[in-house]
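A single protein chain has been omitted; all remaining protein chains appear in their positions.
To keep things simple, chains are lettered A and B as they appear, and every chain counts its residues starting from 1.
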Amino acid sequence: MKRFLIPLLIFIVLVAFLGIGLNLDPREVPSPLIGKPAPIFSLARLDDPSKSMSPKDMLGKVWLFNVWASWCGACRDEHPLLVALSKTGIVPIYGMDYKDTRQDAQQWLDMGGNPYVANAFDVNGRVGIDYGVYGVPETYVIDKKGIIVFKQIGPITEEVLRDKILPLVKGLQTQ
Amino acid sequence: MIPEIGHFALILALLVALVQGTFPIIGAARRNSVWMGLAVPAARAQFFLVATAFFCLAYAFASMDYSVTYVATNSNSKLPLQYRIAAVWGGHEGSLLLWAFILNVWTVAVSFFSKHLPDQLRARILGIMGLISIGFILFMLTVSNPFERLIPAAFDGRDLNPLLQDPGMVFHPPMLYMGYVGFSVAFAFAIAALIGGQLDATWARWSRPWTTLAWVFLTIGIMGGSNWAYYELGWGGWWFWDAVENASFMPWLVGTALIHSLAVTEKRGGFKAWTVLLAICAFSLSLLGTFLVRSGVLTSVHAFATDPRRGLFILMFLVVVIGGSLALFAWRAPKIGRGGMFQVVSRESFLLANNVLLAVAAISVLLGTLYPLFLDALGMGKISVGPPYFDTVFAPLMTPAVFLMGLGTLARWKKAELPELSIRLRWAFGVSLATALILPFILGHWTPMIGLGLFLAFWIFTTTVNLLINQLKSNQLSLIFKIKSIPRSWWGMVVAHLGIGFFVLGVTIVKGYESETAVKMLPGDVAHLAGFDFTFDGIKEVQGPNYLSEKGQITVSVMGKEKTHLFPEKRLYTVQNMPMTEAGISPGVFNDLYASLGEPLEGGAWSVRIYYKPMVEWIWAGCGLMAIGGLLALSDKRYRMKKRGQILAVENKGVA
Partner (left out) sequence: MKLKARHKRFILIGIGLALIALAATLILNAFRSNMVFFYTPTQVEKGEVPKDTGFRIGGLVVPGSLKRDDDGLTVHFVITDTSKTVQVIYKGILPDLFKEGKGVVAQGKVDASGLFVASEVLAKHDENYMPPEAAEALKRARENSTSTLVVPK
């Protein structure tokens, strides 16, 4: 009675497609920005609107550029890792607060700890477009010449930090 | 402390579910009554534990415990209490807990109302429901724990998505889940029967009330969702064919086929394999719906960036449950045997045709929902399949289905005579046709679709009248006695079918005669639509508990006589900085007047959308009647509990 097998076979095909669909992981998206100079901007700082921040200021050192926002749930997940990383002093972390309010962001830093050397404040997401921000959080590793070497879409996990970002940063620092 | 109790209760529930899912099933195979006897206490213990977990989470929401991540992301201190409670199922983790909780509600209900079942069947059914529960609890404990702590605690919550802050949201998801998850009972009955090899009329009779009840909940849930979309989204639409809606509609279509197919299995012993397959499919589609909606494959790119393991887990779960049961079906179904023979013209074949049409409709929805995903998976680009596809497919599929519905209720089992049927239904056909041709000219204009819709609606009404007359004139007893002697399930069928008629009529009239306009209005301006004058009185600022609102007032009048006021709102939910449109609606039996605010323009003007929606409420009234029909059928006395082992041999007329 082969006809009783038909539903099963249809289901197997369906699962194959759903499986492939699942594997369309947005983190796999290759960023064309890699190997390109980090887009230049000049934005007011989060803590002090009278001061500004620009990637030019960081030329000559390896740094992490972390795009975050107080309204973003996944940022909460990665935040303790960033705080821990900043305490080691291995690499400076600069942040960009994305489409947020100053008050919320400041409150967030007061509560969760502030791992950032400085934060740019991108209130309307203008600079976010230049960097091709899909959503937050996203993190870039930028080398001494201001070139983007690595991009993490979504929160940084311990594995990513240990296996990718830290080795990369150490390599770049010795160049 | 409370969240930890909830977490711990969930872990214990998993252990109990493991016991419930293994010992009774093995015990049933070995005829070990002690092992089988574990099923009932385990089911009740698990219910208690999952209920504890659920109330712990609800407590965390009620007490604003922002040290729980899930609470912090889905609630806010300014959120009113009823929405804080509804927020329990406002996100991914909590809706899983609701799923598991409702599964346990059904399981515990089965444990109470199954004393009349043979021990083996009862043990297997509860065991299978325990296995399903394992999957969901494990899912929560591994990758979606609602009790996860947030350290340091958030100062305040991120608020519930404003779209969900609505009275409808308090009732809609539990209803929908009661329906979705309720099909797990039909599924467990089917699998238990496959394992035991006992698929007969008694099995169908036991399984029927559970299936009908689940179907009633699903009907109410979908009705609520549609109604919610109507007044909450501000576009005047009542069904959008979006993935979330389709996810609930597919199990409904298959479930509808299932309750009819079960009727044939019960009355005639036929369609056994088909009934079992439908039961498996109805529950599988419920699971698939959960997968599609919860995993985010269809909607958000970012759903996975947070946790791809979730999608993988659900997929594995689907493979085990659906793949396993379909494999079991392929293995055991050939042994089920055929039912009684029937002629080409008979109630069986009408019901079979309806079943096939409903199943094809479900497949077409599945195709439209998943095809874009397939193309994407194959790297062939992004497409979307919009409402026009579903509209084009549904009208031709449902037309014969509705037509056959009128015939089927009148046809005899096994063998009916076409000439006899056609003589009986001559006038019904004539009245429907005449209405379809004439009524549109009274209402305004005629199009083929309006004609077809009216014909079908009146076909249902007239065949129902015919059926009623036929049923009541059959012998000389008094009318009261005859009405009393007809089983409730028969009345249930009549009412549910009338519901379809109401629904078709509502859809036809609203699609055929609705009108809308979008205008720029200054205070004092008047817009005209469908014979009504809409005067824009102006905007007032109102402060809500967690939003700021600009509330407009529109006075509706006909020929200078004031009829009603509409109060459309534009709210800004301050926590997420998210604007929301609240439509102003004046509902009525024959028409709804509907206004929603667009954007503020210069000089105090607003862009305003106004809709005239004739008989739109009939759509939901029709759904309501279907649900009432289901409940009537459930109250039929042959479903009242009988002593165990006693075989029911009550002969009933009619199919509910």
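In the analysis below, a contact is a pair of C-beta atoms (placed from the backbone, for glycine too) under 8 Å apart; a residue touches a chain by one contact, two chains touch by 3 or more.
Treat the numbers as computed from the prediction; the structure is a model and nothing was measured.
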- Item | Given B:11, B:320, B:356 or B:418, the one touching the chain that is not displayed | B:356
- Note on the structure: Among listed residues B:67, B:471, B:557 or B:576, the absent chain is touched only by B:576
- Item | Selected from B:78, B:520 or B:638 as touching the chain missing from the view | B:520
- Among B:146, B:209 or B:234, residue touching the chain not depicted: B:234
- Message: Applying the definition given at the start, please give the residues of chain B touching the unseen chain.
- Response: 161, 234, 299-302, 341, 343-344, 349, 352-353, 356-357, 360, 363-364, 367-368, 371, 381-386, 388-389, 392-393, 396-397, 518-520, 576-581, 598-599, 601, 605, 607, 609
- Hey, which chain A residues sit against the chain that's not shown? 26, 29-33, 36-37, 39, 69, 71-73, 99, 124-126, 129-130, 132, 134-136
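The rule is simple: only the chains that are shown with their structure count from here on.
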- Item | Complex contact set, residues of chain B against chain A | 69, 73, 150, 152, 154-155, 158, 273, 277, 280-281, 284, 291, 295, 297, 301-302, 304-306, 308, 311-312, 315, 318-319, 322-323, 326-327, 329-330, 333-334, 370, 373-374, 376-378, 576
- Message: Show me the residue ranges of chain A that touch chain B in the complex, using the header's touch definition.
- Response: 1, 4-5, 7-8, 11-12, 14-15, 17-22, 24-27, 71, 73-74, 76-77, 107, 111-112, 134-135, 153-155
